[in-house]
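I have a structure I would like to understand better, so I am pasting it below and will then ask my questions one at a time.
A single protein chain has been removed from this complex, and every other one stays in its place.
Labels run A, B and C following the written order; every chain starts at residue 1.
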């Protein structure tokens, strides 16, 4: 029996949360879904995650929230990140970092590992995500399915990790750019891959932020206080079907725009 | 009468060139196409463009080649860039740079301007692409259609330029990441937009480069001499239909994989 | 008759302000000084400048405050930056930016221009500082002395500007790294040059910030709220003597450590 997974990209602010709450039931009506993973690093007002908002998203049916460079933006995160096993922050932060870099979840009698990694190109000065993943794989030898959220900027780093893990994990999906890519495929070794799943957030915005604020930033080069945009949502994600042997047999992009 | 434009992303090396030469006739059989623009910055062995390769691509039916951060990689480019009006390099290089930042082409009795701009986020220290485009628009007031290739890395900068030019140009398409995005749309002001059209190059590669070389770079952090990969091609692009009034009425992604 | 100028580097927070207030009188006792320029971008708690703190520094004898990447950190700056001619922000911000990029001051019957420029390497996406300076020089043809604060990170960009302006201005001094360099010299064309004048701020700190906070940042890669350090000050600067013809005849580093 296959495992069917729904992945939703970076949920941005109030609009993104409304989007996933409205769209998840619609997806579940149409598709078999055993497990839902979403990136939650922008869920609280565009920056970070709070306990209340995490609960709101779990209540909406999301099983695991992955994070990224905005993990620590809301200080309330520190009150739950060590105890809430369903929140996964990038595993290649230094040893001793609060929270966990991966989690193992029981789904339909199978063990599903969810790993979060962060890129280094144009990003943060973290440990090598490639070597960190090698270490983690040693700890995951008895797991049935391994799913990796690679939160990174550069397409080269993301695609390289996909090839590096091909045949060793079930799925590598990218997050962070907030724009879905159209390169979803199953690599020769059986790993499903996509460079970015895109965001769940305000459609008419610049990656979730009010357009005029971002334009002011680019035009003036002066600091701007960014706010999440309002208006209709777009919810972007993928559906992935995995077979008994941990390989992928299907990866399909999905997209819902409010009112369409 | 509408204008139908085919855009092909960064053509990478020999495999990419074989791809566009084989695919363009297949596209022309199925679709009305009045004008073909491709990004040529990686056409010569993955880095730069030579006169011979430019001619090869024009002979394949491409009308205009836009460029990017690899414009100057092959020194032979200097022998043609001032005289070959069909090669357009980023317009926001400093004044006095060889070549031209935009060109005006006669298509079906209409004037079509093609502009190339380069981003600054995670890229080069060029002039502001937003303000440069304002300047160029003053010079293009009598042109019927304006098409912009924004060669840039960050999704925020690319989307911001799309909104900035919405209603002022016919099409803003992104290049440089070599991965097609699935966010093609017509903005409220009538401008067609996509963050990246993706590459025409070797399918099994890291943005066109041999996978093992890129993996060695990430794993060792030591310099690698990158080579374009071989194997089957993927050709990525968009078809855009513009109406008489210069607005877009359709934007559709296309993708051809060799042997599929 | 020569013009003698005292330059003080980035003044960091309360400790830096105490330093310059105590040290300026000691310098004036020992040295002829006609004009004092200091970089004020970190004067208010380490980030930015307020009207009160600007007045405090002018009252301490500083004639002109130059700025940098922290110009806009305190929003109170907007209440004075257009009217207070003694505050100079980087000239290569886009046209329309509040404030002025240079000022002309009357000193001993001579006109002294003070220009502030900001680097682009590892810094902000501003206009080209080299070309911007060419433009400004056209406006300063009748000025007797031209002094440039180049607020930049990379030694290559700073030294390159020094050579570019050699013989065209009286002094190019660098700021921003908060560490004084020992490369002060008079270039062949008569321009005095130093890569960085260093800061006026807390001696036992990391470029002015509490050491343990910066170490936490490097060790954990998690966000830290930086605070200026306390303890004894170091005041770093240069004394420069210019001759009637606008050339430099002497550049000397000075340094005062509290209690020494």
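To be clear about the criterion, contacts are C-beta pairs under 8 Å (C-beta built on N, C-alpha and C of every residue); 3 or more make two chains touch, one makes a residue touch a chain.
In this text, all values refer to a predicted model and were calculated from it rather than measured experimentally.
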{"item": "Where the missing chain makes contact, among the chains that are shown", "value": "A, B, C"}
{"item": "Per the touch definition above, residue among A:120, A:158 or A:210 touching the missing chain", "value": "A:120"}
{"item": "Omitted-chain contact residue, chosen from C:28, C:85 or C:219", "value": "C:219"}
{"item": "Of C:42, C:66, C:195 or C:241, the one touching the omitted chain in the full complex", "value": "C:195"}
{"item": "Which residue of A:2, A:80, A:128 or A:257 touches the chain not shown here", "value": "A:128"}
{"item": "In chain A, positions touching the absent partner", "value": "94, 120-121, 125, 127-128, 131"}
{"item": "Touch residues of chain C, complete complex, unshown partner", "value": "122, 128, 130-131, 153-157, 159-160, 163-164, 177-183, 188, 195-196, 198, 204, 206-207, 209, 211, 214-215, 218-219, 236, 253, 255"}
{"item": "Residues of chain B in contact with the chain not shown", "value": "72-73, 93-94, 96-97, 124-126, 219-223"}
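The criterion applied here is as follows: only the chains that are shown with their structure count from here on.
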{"item": "Common touching chains of chain B and chain A", "value": "C"}
{"item": "Proportion of interface numbers common to chain A and chain C (over half same, under half different)", "value": "same"}
{"item": "Chain A-chain B separation of Cα centroids, rounded to whole Å", "value": "29"}
{"item": "Centroid distance [mean C-alpha coordinates] between chain C and chain A, Å", "value": "44"}
{"item": "Contacts with 2+ other chains: residues of chain A", "value": "219"}
